[in-house]
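Of the protein chains in this complex, all but one are displayed in their positions.
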Amino acid sequence: MGLLLLFNAFNGLIQGAFYALMALGLALILGLNNTINFAQGAFMALAAYFAFTLTPYVGFWGGLIIAPLLAGALGLAIETSLIRRLYNRKDPIYTLLLTFGLAFIMQDMIRTIWGAQGKPLEIPQFLNQPLSSTYFFLTGYRLFVVGVALVGTAALFGVLRFTRIGIRIRAGNSDLETISALGVNIYLLRSANFVIGIVFAGVAGILAAGQLGLNPNMGDALIMPAFVAIVVGGVGSLVGSLLGGLIIGLASGITTAFYPAASEVVIYIIMGVMLVVRPRGLMGQEGLFE
Amino acid sequence: MSTDLATETARTAPQARTGMSRRTIGNVVLGVVLLTVPLWLPLVGGYTDLASRVLIYALAAMGLNLLLGFTGGLSFGHAAYFGLGAYGVGLMLKYETHSLFLALGVGTLVGGLAATLLGPIAVRRRGIYFSMITIAIGQMFYFIAIRWNTLTGGYDGLSGFARPKFAGPGHLLSMGPTGMYYLVLAAFAIAALLLWIVLNAPLGHAFVAIRENHKRLTFLGVSTQRYIAISFAISGFIAALAGGLNALLDGFASPNLLNYSMSGDFLIIAVLGGMRNFYGPLAGAVIFVLVRDYVSSVTDNWMSVIGLVFVVSVIFFPMGVLGFFNRKSGS
Amino acid sequence: MTNQSALIDRRSILKAGAAAGIAGLLATPEPTWAASEKPIKIGMVDPITSIFAAMGHSEIKGAKFAEEEINKKGGIMSRPLQLIVEDGAGNPGTSIDKAKRLVAREKIDFLMGTVNSASSLALSQFANQHNMLFLCTGGHVDALTGTNCNWNTFRTCSTTWMLTAGDFETLFDKFGKSWYFITTDYAFGHAEQADYEKQLKRHGGTMAGSALAPVGTTDFSSYLIEVKAKKPKVLCLLLAGDDQVNCMKQIAQFGIDKEIAVAGALIELEQLQALPENARYGWWTAEWYWKQPNTPHLADFVKAYRAKYKGEYPSARSWFGYASTYAIKLAVERAKSLETMKVVRGMEGLVLPPEVALQPNAPMYRAADHQLMLSMFPGHVLKGAQYPDLFDVSSIIPGEKLALSPAAAGCKMTYPS
């Protein structure tokens, strides 16, 4: 039992890295664009379908790079044509409902273009097997996903800390008025941030499709754990989102070993406890967008 | 008929006579239209159950709108209280009682109490945080409904209960579509009246003041969280009542009733109709339910149309259709 | 395979979408009919959207195919048949709304659908309240023709019991006594596992363990860790829809299918299509398959179906839609009436003729519980198979050999006086 628990805990962490990857893009957009992006799941699915269509021509790796960029381009178009109009409405309900509606449209378009029938996204054979027969749950693919999550977080962290645009995004997160007074084009900054968030969603979506299969509704199942990861980790903190993802993955993995029926409810319970004990989440800043 | 609460209540003192009479006429017209639905709806190609559905959604959205439009709290989790009301009614009818009102009362109480207990947790944060917390609490109930097979019927939903007969004085009336419609209308009228009274009392004034400027109110010594929690509880009770009625209408309760996408439907109904207007949710429900009913029969791509309704109403009608027309007639 | 099927899908769906947009607005019956002929209307509620959409689309295609064929051959009692399809979105509430609309606005004569159990149960209850015949196409829950059976509800697809009974002995003899179950945590899965457990006990097998997986579980690795620790001979998957797809993919990634025999009750062509090549394996039961040796009329059906749907092969779901539509036609012709009670009586004991049955046996709607005695097709997934030839049927077992007796299933049919 002890070994089994260890296996499950470890496995949960792998799953958590996955949640974290999904949460990162969402957290980024929540931060600077002040938008709860309900279309994030639809963007994940869309990028995965792009990759599915591209794979025969450019291979899995080509798809993994090009498809998120295509999704990002669509994200840019949506941000500049629709979401941008709503920034000066203080109430977050508008962007929330807008993206909620966009998710409907995108899901419907995916079904219309690619069909309701689920599709297999083929992943390279060398990734698609366990590395050792004892630790069989460590497949190349899962380790690869964990790697991408870690590298993604590190890269994002680096960009935010050391590049001009990153420093501006961070500054914008805490005080939009000041940095726009300093002559930074806030619209451009927000567009860039949105696109980065969508590209992250795209990568997460493709990696999910490698494990779960493609169907028009795949985004629905993926977005909620990402939300919870953000709330647990603390809104406004990217590291928090990473931690939040790992924690709920771990909790859900361990719960599955004892009482599978609660494996989904448990992440909401953790969130509830967190909110009571520490309302701003693990690493969240007080009153960032309140 | 219905105007912005701000300007409406302002008028009460100096221009009470003209303001009141216009409003009274509006309410009477609305009342007559709603009371005669079973007579005229079939003539324009509708059916009575559809009207019941419109009123149920309007009721839920009106409850939500107390929090959303009048207190400024963006809850994305009210489907949970709606769904709890539905399951409460379903379980009561299935296992405990054949009394319509007892079942409806218990259902409303279950959903309302859940909102009363959970509201204080959610109101500890504001803005986007508040929304995310409400959505997550809502999803928790959704998953409980799916997992607790033995009680809720799990994924298959709760079936095996029927609308009981209405216990009138001395005899039982069977509840066909028309009877059901009038039950829903009565519930709607009572809830609307209560909401109207609250909104025109100091409690309602405090809600609106919180929406307008919670900082100002805090520095007048009001603990705004407490008031948002009260608004949350009231709106939860009304959503639960609507959910209970929904269970009676369908003879069925399914986990989808608790899902966040249902909360999204209620929100868009409020916004589409006009969330600053008392009757906004009613207008929104009429448009949303009818459009969805019609479009989903006409095209497989109905989701895109509904999505477009979201996008268009958010971009072009931020104050909803009633807000839009009020502004036009005002200026 | 992927590339080609993607293209096919896109073209047909785009066209279907465009057609639905226009045709839906001007929904008129076949133009060859005289205007005086009032059509007989079947309302079909099935998921066009939601996670059940792939299977819903197949059922609708099958039904539309039957509608066209019936109208070409003179309709029903020389009146045209009109099939009106509504999207129930796999949601019981929506399904009821749509049924209400069909009854109130379209004045339908009969109701049929749907893919999932929950919606089917809800529609059965609805139809009972409205005194209308409901023919369930694809919801498997036992109760529908068991404990919750209604005088006006019939079912074309199998019960869960029939699914489990079809392949048990083959698996037991071939792979061994010790079984492990991963079961979907709702009525459908519980019923399946209970049915398997009974048979396992009867044959002297052992349960190595079991786990209930919530519907919508995306990550099965924790379950598989447990499976691996218990080392069963047979890993029996009783999962639905996408969950089954996800689980089979992860089993393949962990290499478990190479050590433990993977089997289960139901497999659907739609699921196999969604799986990558390396995750197509195992022993399952199909409810119908497009490739059967020596079955009369089958080749013609497949050919005509493919011609209508751009080369797509019919799945069991397509056949449900097809057979259900025909069953209503045949029952009406037997009853020589559209009256619900008379048609119900006409459908009781109705035997599907070979050109509709499309299987070697002659399935009948059993009078006592209204369940169609369709054959089961146990078999296994072909290694390295390419669409459409994915499944090898090892035997075709007549439904009446597998189904529980109506009494054992718990159905006590009562009719309105």
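The letters A, B and C name the chains in turn, as written, and every chain counts its residues from 1.
Everything that follows uses one rule, which is that a residue touches a chain if its C-beta (ideal position, glycine included) is under 8 Å from a C-beta of that chain, and two chains touch if they have at least 3 such contacts.
By definition in this document, contacts and distances are computed from a predicted model.
Student: Just go with whichever of "Na+/H+ antiporter subunit C", "Amino acid/amide ABC transporter ATP-binding protein 1, HAAT family", "NADH-quinone oxidoreductase subunit J" or "4Fe-4S dicluster domain-containing protein" UniProt uses as the name of the absent chain.
Tutor: "Amino acid/amide ABC transporter ATP-binding protein 1, HAAT family"
Student: I'd like to know which visible chains would be in contact with the absent chain if the whole complex were considered.
Tutor: The undisplayed chain, in the complete complex, is in contact with B.
Student: Which residue among B:L203, B:V291 or B:I315 touches the omitted chain?
Tutor: Going through B:L203, B:V291 or B:I315 one by one, B:L203 is the residue touching the chain not shown.
Student: Which one touches the absent chain: B:F161, B:F188 or B:Y227?
Tutor: Selected residue, touching the omitted chain: B:Y227.
Student: Among B:A189, B:L217 or B:L308, which one is in touch with the chain left out?
Tutor: Touching the chain that is not displayed is residue B:L217.
Student: List the residues of chain B that touch the chain left out of this view.
Tutor: These residues of chain B touch the chain that is not shown: 6-7, 9-11, 13-14, 197-198, 200-206, 208-209, 212-213, 215-223, 227, 230.
FYI, only the chains that are shown with their structure count from here on.
Student: Based on the averaged CA atom positions, which chain is farthest from chain A?
Tutor: So the chain farthest away from chain A turns out to be C.
Student: Taking each chain's centre as its mean C-alpha position, how far apart are chain B and chain C in Å?
Tutor: Taking the average C-alpha coordinate of chain B and of chain C, the gap between them is 38 Å.
Student: Once you find the CA centre of chain A and the CA centre of chain B, what distance in Å lies between them?
Tutor: 32
Student: Please set out, as single numbers or ranges, the residues of chain C touching at least two other chains.
Tutor: Residues 17, 48-49, 185, 214.
Student: At least two other chains touched by the same residue of chain A: list those residues.
Tutor: Chain A, residues with two or more chain partners: 107-108, 112, 261, 264.
Student: Report the residues of chain B in contact with chain C in the complex, numbered from low to high.
Tutor: It is residues 45, 47, 49-50, 53, 143, 146-147, 149, 153-157, 159-160, 162, 246, 250-252, 254, 256-257, 293, 296-303 of chain B that touch chain C.
Student: In the complex, go through chain C and note every residue touching chain A.
Tutor: Going through chain C, the ones touching chain A are 2-3, 6, 9-10, 12-14, 17, 48-51, 53-54, 56-57, 185, 211-214, 216-219, 221-226, 228-229, 242, 245-246, 249-250, 252-256, 270-271, 273-279.
Student: Help me check something: in the complex, which residues belonging to chain C touch chain B?
Tutor: The touching residues are 16-17, 20-21, 24-25, 48-49, 86-87, 91-94, 96-98, 100-101, 104-105, 117-118, 121-122, 125-126, 129, 141, 148, 185-188, 190, 214-215.
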